[in-house]
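Complex shown without one protein chain; remaining protein chains in place.
And now, chain A:
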Amino acid sequence: MASDEPQSQELSVAEKLDNEIATLRAQVESLKRDLKLQTATLITSDSTLELLKADSTKKSGIKKPNDSSRLQELLTRADEQNAHKQQCLYRTCASITTFKVRDPDPNAVDGGNVLGLRFEVMSKSRFLRPYYVMLNRPYPNSRFLRVHRHTVPQCIPLSGLAARHLPPPVAKDDDSDTPKRQDLSSFVRALRRELVRYHNRTAVIGDLRSMAGLESKKGKAKELEVPITDISAADAQAKQIRIEWSDGRSGRLVMDDNGDIVKMVVQGEDGQDRETMRQFLGGSLRVEDVVKQLESA
């Protein structure tokens, strides 16, 4: 017993120290982040820039070389920061931006030149992580593009879009088809449309869920006659919504790409339950109307 106690105390001391170190580390990290943020804000502000420029012109000849190099460093840093700011501005406003990548593979086609496309998608008033599509030129003697790598999820029919808008060049031997043309901008437009529509559909399903009181842990749930127990996407493309009521009825709502309601079926214990369907839809034509309908119900 006597030997046990000091040991446990020692342990606790060690633990305490560990905890303290961990919290201090976290503090250092957050302070560093703060510092970076402050530097970034300061360095891009117009007044700082003016001061720096004035300094550089005034004291260019007189000052020690050490000091001027420091000034130069600050100026390049300001330039970088400004470039980054501009890039971010383009990314927020244009939603599709391009960039150049070098393929790390030493055997890469076209000298490793890769064109990157960046798609910004907003959902729930937040920027999601952008989707990327990388294109290269694998065909000899042709400037035709091909999708090299991408991070687009499987529920977006990327391969179909690529086959439609970026067809491979026609071989010499089969001359049956009309000469194919690649249209990068229409490919990009179609792909972005698909991405945004997909996210809008999932967002609407999320709205439906929260309106039915499925998202929040407690309270807030609207007092429906028969509470809804589940609303979820039933397929990969989030075009079909599965709805389940607590009394065993289940429904399926099918919408098209744009969120217009195509049809809805509710299955009750004895066959189709048209009454519930009418009640649920309330004459709405779009899924968003169903959300409103649920909100007012």
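Assume contacts are C-beta pairs under 8 Å (C-beta built on N, C-alpha and C of every residue); 3 or more make two chains touch, one makes a residue touch a chain; residues count from 1.
The rule is short, and it goes like this: contacts and distances are computed from a predicted model.
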item: Per UniProt record, name of the chain withheld from view ["Prefoldin subunit 6", "CHL4-domain-containing protein", "Mitochondrial inner membrane protease subunit" or "DEKNAAC100893"]; value: "CHL4-domain-containing protein"
item: Touching the absent chain when the full complex is considered, from A:K16, A:K53, A:R70 or A:H84; value: A:H84
item: Selected from A:T23, A:Q72, A:T98 or A:S159 as touching the chain missing from the view; value: A:S159
item: Contact residue for the chain not shown (choose from A:E15, A:E29 or A:E50); value: A:E29
item: Interface residues of chain A (partner: the chain not displayed); value: 29, 32, 36-37, 40-41, 80-81, 84-85, 88, 91-92, 103-109, 120, 127-132, 134, 138-140, 146-164, 168-169, 171, 235-237, 240
